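Yeah, one chain of the complex is gone here, protein chain that is, but the others are all in their spots.
Up next, subunit A:
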Amino acid sequence: MKPPRRADRLLEWFCTPHLVEEIQGDLYERFTRDVHRLGLPKARQRYWFNVLRFIRPFALKRQSDYYSPGLSSSNMLRNYLKTSIRTLTRHKVSTLINLFGLTLGITACLVIYLITNYELSYDTFHPDSERIYRLVGESQYGKTGEKHPVGFVPNAVPKAIREEITGLETVAAFHNISSDVLIPTEKEKPKRFESSRHSELVVVDPQFFDIFRYQWLAGNPKTALSEPFKVVLSEQKAHTYFGNIPLNHILGKEIIYEDSVRVSVAGIVKEWAQPSDFGFTDFISFATIRASKLRQSINLDQWTDIWSASQAFVKLPQGATPEQFTAQLHRFGKMHFTKDMELQFTPALQPLSDLHFNVNYDDNYSRKAHLPTLYGLMAIAAFILLIAAINFINLATAQSAMRAKETGIRKVMGSSRANLIFQFLSETALLTLIAVLISLVLVNPILRLFQTLTPEGLTVNLFSWQTLTFLLFVTIITSLLSGFYPSWMLSSYVPALTLKGQSVLNGGEKGYLRKGLIVFQFTVSLVFIIGTLMVSRQLNFMRHKDLGFSTNAIVSIRPGRDDKGPVLAQKIKQLAGVERVTMEWFPPMGQAFMVTKLTYRDKKKNVEMDVSAKIGDENFIPLYQLRLLAGRNFLKSDSLRELVINETYAKALGFKKPADALNKLIKFQDNAFPVVGVVADFHEQSFHEKIGPVFIANMPQARNIGVKLATQGKQVGDLKTTLASLEQTWKSVYPDKKFEYTFLDDSIAQLYEKEQKTGQLVNTATAIAILISCMGLFGLATFTAQQRTKEIGVRKVLGASVASIVALLTKDFLKLVFIALVLASPLAWWAMNQWLRDFVYKVDLDWWVFAFAGVLAISIALVTVSFQSIKAALTNPVKSLRSE
């Protein structure tokens, strides 16, 4: 039998405090009587009415009778600003620590925001971009082959889809080509532009420009690409080819691709300013393919093979979903790729927004960003900012005792709690704002410093409205995050107590919150430390583990498709400083590898499996110092005669000892070849992949050259001269081509580019996290030491040793770091396990890594804290006790 609670609350809310009790009492008495007389529902109803009747001037809460300026009156704002500046300058150490921490945090946030924003904005600017999809699919070679997602389609598919799939708005195919470009000039020799990257020249359907909108600067968008031998150029490319002449004069000029395909310029479009994976600059009309020699390399009627250069995009009509087409596309695949065909292919649609992130759908032009890394980056930014905010909270609450008097006076003078909170918050906001300004200055140098980590083509516009909104958002969040709790606490002091000089610490007297926050900071730092240790251990492992072959001083040269390669190899062999030369397809390990089907047949069974092919001449095995376990190297020959296989393959075929595999016949493309040797396993891909079956043989594909340079007793300078003579030899064979080479170590290191980047990132994050945490700890230690000056003085007078006092001051902090270690270990263990799962060959998560991280953190904390503790312990007690 209670009166309605809400009504009571309402009353408490509007009624002036000194009347609440009696009114409530009276109403309650009334209510009890009403319940007896009228029953509960009616009584409750009356209670409500009675409460409402008290909404009358005499009972309403009154604004304070004093004159109290509003929160935002300009006088008060000026006062806040003034006191803020005064406090900030008075407590220089804590201000600097806070400013430093906040600046680091905000800079990290800003840099990471710029990077993630850039990556996430890829190709989002196209009109109707949500309706644009790429034709991708799932391919399978043979009946037993694995199914692979592919980001491209067989050449004949786009046209068939346009004709057979109903309900698609537009279908546009294109092909990436790479070729030297010739510009005919009046003089006899045309201007030559070296073959550019794969991502610039495309042969496109005219519909491409219906899907992707460009601004046309010259030419007619409707007809430009409808005929063969036409090309549309981007504005910049047009100027590169023809110099700075008016665009209209460029129309109709001739360009030659692939040495003989003459096309004329039919249009010029403006490049997109926003980030996009489509950096195409030369759009050759699709009709050119059938009309020129391009048809040799791009067979438009081909169903049975698939090339990454063959791309197609579709635009769905308004309101259509990709799921609507799944069944149709499935049927399409079933119909065109019959059971007896070598290639099985099922088309599918990939949203444009997925293009920049999905590594499964590969192609020749897009640069993939790793989404988990981006999310990881965001988390790192948030954590760093949080750590900085925690510093602020800790220092502010620790120093709050000093400001208790100020709060008391302000309250006595008539300040409301809201006023006080606003005042302290404005102090935080001022500090944050300064930090934001500093980080604005820092961003560009930092981005330059970390250029290797930032995505290619990152352009920074600090003053775009998006960035400014983000900064505003960060400023507000940071100010609230770091300022709200301290200001809430400070404003809660009861003036009567603080002005009397009584201790004002309440509730969190023992500083549980502060301790909790320090534990949090160090937990984050420790996770980062353990992460750094593990990532660098794994990187070290990958760098130094025996790969099963030699990578030292080996240079790869790729002469190209003509037949002058052997001539060049012969010439290189004769150079001084060259130890050995092999004609090969690719080095044992690298990004490129080929898998083919081999069959082994013995009395009982038939073993058919995918085997990776390493192709090279008889010098391949000795040059890379692959270890023969049994048998011999294959003999010199012009074509495939003999095979060498690796241990894994020998085992997979069922031979217990490598020597058992010798002289067995293995079938490759209808012919059987004898195994003459077995080599020890070596890594052919990154450590993410398991070592699989491999065979080594000589085949006509061996057109590239591997050169082992002599290193015995040589200096770095000698290496340079050898490289220079290599270049001379190259020029004598290929006068027109640029000499390019890669060191094998470098190309292997490139396999771990992502891991290297992760390593660098984690290192940086760790450094920042530790730095900020330590600054906070330092500030707190300074403060505790100051507060306990008297205590230390008394202890010293009573005979305490310096060591015992240092221990006293340090112990507390170390305990916190220890707790943090206990919390961080399982977290870090989980995170690192997650990361290491991607590797087949990896280091173990040893316990000593955690122990080492703990020792490291404890010693860092110890150094930070002991500086202050020792200083405090050494002060002469006379000084600290002299004045009261």
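Everything that follows uses one rule, which is that a residue touches a chain if its C-beta (ideal position, glycine included) is under 8 Å from a C-beta of that chain, and two chains touch if they have at least 3 such contacts; residues count from 1.
Keep this in mind: contacts and distances are computed from a predicted model.
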item	value
Chain left out of the displayed complex - its UniProt protein name, from "Transcriptional regulator PadR-like family protein", "ABC transporter ATP-binding protein", "3'-5' exonuclease" or "Alpha-D-ribose 1-methylphosphonate 5-phosphate C-P lyase"	"Transcriptional regulator PadR-like family protein"
Residue of A:59, A:665 or A:749 touching the missing chain in the full complex	A:59
Touch criterion as defined above, residue of A:7, A:27, A:542 or A:621 at the omitted chain	A:27
Touch residues of subunit A, complete complex, unshown partner	19, 21-30, 32, 50, 53-54, 56, 58-59
